[in-house]
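Here the complex is missing a single protein chain, while all its other protein chains stay put.
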Amino acid sequence: MKSLEELKALREQMQSKMNVRKDDNETIRVVVGMATCGIAAGARPVLNAFMEEVNKRGLNNVQVTQTGCIGVCRLEPIVEVFVPGQEKVTYVKMNAEKVPAIVAQHIVNKQVVTDYTIGAAE
Amino acid sequence: MNFVRAHVLVCTGTGCSSAGAEGIISAFEDQLKKNGLDEEVRVVKTGCLGLCAKGPNVVVYPEGVYYNYVSAEDVPEIVEEHLLKGRPVTRLIHGDAEDASKATNLTDTAFYKDQVRIALRNCGVINPEDIDEYIAYDGYAALAKVLTEMTPQQVIDEIKASGLKGRGGAGFPTGLKWQFAANSPGPVKYACCNADEGDPGAFMDRSVLEGDPHSVLEAMTIAGYAIGATEGYIYVRAEYPIAVERLKKALEQSHEYGFLGKNIFGTDFSFDIGIRLGSGAFVCGEETALMVSIEGKRGEPRCRPPYPAVKGLFGKPTILNNVETYANVCWIINHGAEAYAALGTEGSKGTKVFALGGKINNTGLVEIPMGTPLRQIIEEIGGGVPNGKKFKAVQTGGPSGACIPASQIDVPIDYENLTRIGAMMGSGGMIVLDEDDCMVDIAKFFLQFTVDESCGKCSPCRIGIKRMYDILDRITAGKGTLEDLDTLEELAAHIKGNALCGLGQTAPNPVLSTLKNFKDEYVAHVVEKRCPAGSCKALLNYTIDPAKCKGCSACSRVCPADAISGVVRSPFVIDQSKCIKCGSCMEKCKFGAISKG
Partner (left out) sequence: MDTVKLTINGIEVEAPAGSTIIQAANLAGIKIPSLCYLKDLNEIGACRICMVEVKGAKGLVASCVYPVNEGMEVWTNTQKVRDARKMTLELLLSNHRMECLTCRRSGTCELQDLAHDFGIDKVRFQTEKMEPQIEDSALHLVRDNSKCVLCRRCVAACAAQGVGVIGCNERGFQTEIGSPFGRGLVETACISCGQCIVNCPTGALTERDDTGKVWEALADETKHVVIATAPSVRAGLGECFGMPIGTNVEGKMVAAMRRMGFDGVFDVDTAADFTIIEEGTELLERIKNGGVLPLITSCSPGWIRYAEQYYPDFLPNISSCKSPQGMFGGLMKTYYAEKMGIDPKDMVVVSVMPCTAKKYEIKRPDMQGAPGYQDIDISITTRELGEMIKRSGLNFTALPDEAFDPIFGIASGAADIFGASGGVMEAALRTVSAILAGEENAPLEFHEVRGLESVKEATYELPGKTVRVAVVSGTKNAGALLDAVRAGEKEYDFIEVMCCPGGCINGGGQPYVPAEIKNFVDYRSLRAKALYDEDAGKELRKSHHNPIVQEVYAEYLGEWGGEKAHHILHTTYQAQPKYRL
């Protein structure tokens, strides 16, 4: 390591690996309901798809995590997206095919994919 | 690169390691594999999270769920429930958060929420054995900045402006110390680190070394640059094997990355660090003794002047800073002296790490801004005194320190206030005492420690402290006199004024402060031959109240000394000449018929 630039590059690379541990207000959180109901309805492929998509796009301000039963089991798999400074958005009856659109539009471009939201389903 | 969605941080500090952290790590690895999660969940060894009493501790990110008392048997449940299904295992979650619904997050707990972690910033956050993780958290940025943007004098000025004072005990301004060494002429100088932490109950330095070893290496290198040194030593206790191991790894990595060695960051500056192991002598924490020990001689202090900044290790100008002091340095460089000085009080800037121990719920390490009231530390962060007992005093500063009585609980903790009330900061050990603790016995405990740890070089310490101990021993045995109390004060004053080094000069403090604040307890011992706390065995009498005794004989059966006799169904009696005051009978009695006093 002979220069500042080298150090900076390594730092940035490492930070993206470690954003899971970040506890700040800039991180977008994608929470997949993974209780028995969610898993039964196919939440696991949805979770995998989110991880894959986020990884593919190299987004380092996104945490993908899971939670227990959100309470509306009939709409599982359910995914909640928390963008800092915005209302929580809940997507329902999710499947892996819907994931790229949510990542591209909502997470990257901050445009809610209204078709998939709980509001649309109800 | 696979997307890792969760990190499981397992504390591998000394406390959690001895409580089984290694087994937990392998259990996690097995279970994650079994559930097909090993690609997306990473298990990370980390440093001390602070709440050692409740270890082994585990934190699961991104939620920051804080688990206590984790065992390998709990791991399948955590993996299946939390990591697979997203349902934190509530029975293991740290339970002191004010708002139970937010109890999942580490930083919301009462133990953490008032802490400001600077020295401990990376402890429990990064993998101490991975230099890359350190770099991700701004590691070696301070060194880069110093070497490429600052002159040595600017570095010293920055440290001076931060108001940082030595965290090892004496509280000497760090920047000034560096300035003295920088001003001493000579091509050979040393920047050394005192990691010979030895105060009973203090382990913050160990935690930093175990949890964030690079921060110390980086700061030492910065200090070397500031004073014009090209070499440094870390003198670390051999009783800290994990710290030593991680320091060695960190040194290797640091060399590999070129943060140590020749021409660091392509500049003219070269610096290297060696590790020297202490062999268990408390006195080697004293700076001159430490240096003599590094030189390979019997670790004993020598007279000052000359001071180390002028004539230190191998007769060359030397600075010696404590681990915690160094742990603040990079943060100050990265965030600026002003940010640091904004924390704390007028005379005491920044934060201080305290090791909470004794009669307190949250035994462990906390880092708080200077000026935090003692009450907040004890009652909120520390979670108060267990078992509903009454808080009596807190002993700070280890064997050189003093007892702060309950009446002073609202004192804001900083150097000046502690000195004002006759206590001292010391290295930051805080031992909480409750109503069951005898203050004479506490003083005796600390004197026993100094008697054992005195190097034996100077007469006042070698003999004087032993004589003070002998008197305290006599008092706790019920054989003391009022004259003994005067003699204690006479000896204490003599030793303070005549001993060669800081160890001796401060050794009488525990006696002086208890004599000042708890004289009535001493008087009770010598005049009434009574120990008010019911702690000094020789002064205790166990008696059976005939009115309450049902004659069940449980006490007589449990008595190891055959001191209790009686006829079943009539009151039993204790033969005081046989009683060894073990207290077993009192514990056994279901009717509360046995009392001590």
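Going by the order they are written in, the chains are A and B; count residues from 1 in each one.
The rule we apply is simple: contacts are C-beta pairs under 8 Å (C-beta built on N, C-alpha and C of every residue); 3 or more make two chains touch, one makes a residue touch a chain.
Values in this document were obtained by computation on a predicted structure and should not be read as measured data.
Peer 1: Which of the chains on display does the removed chain touch in the whole complex?
Peer 2: B
Peer 1: In the whole complex, not just what's shown, which of B:P56, B:G198, B:P369 or B:P460 touches the removed chain?
Peer 2: B:P460
Peer 1: Using the definition of touch stated at the top, determine which of B:T419, B:Q505 or B:T543 touches the missing chain.
Peer 2: Within the whole complex, the residue contacting the unshown chain is B:Q505.
Peer 1: Which candidate, B:E295, B:E338, B:D436 or B:D470, sits in contact with the chain we can't see?
Peer 2: If we include the chain that is not displayed, B:D470 is the one touching it.
Peer 1: Spell out, residue by residue, where the missing chain touches subunit B.
Peer 2: 281, 283, 298, 302-303, 305, 451-460, 462-464, 466-467, 470, 474, 487, 490-491, 494, 496-500, 505
The criterion applied here is as follows: only the chains that are shown with their structure count from here on.
Peer 1: Approximately how many whole Å separate the CA-defined centres of subunit A and subunit B?
Peer 2: 41
Peer 1: Name, in rising order, each residue of subunit A that touches subunit B in their complex.
Peer 2: 1-4, 7, 10-11, 14-15, 17-18, 20-23, 27, 29, 31-36, 38-39, 47, 51-52, 54-55, 63-69
Peer 1: For subunit B, which residues count as touching subunit A in their complex?
Peer 2: 1-7, 9, 40, 42, 61-64, 84-87, 105, 107, 125-126, 132-133, 135-141, 144, 148, 257-259, 265-266
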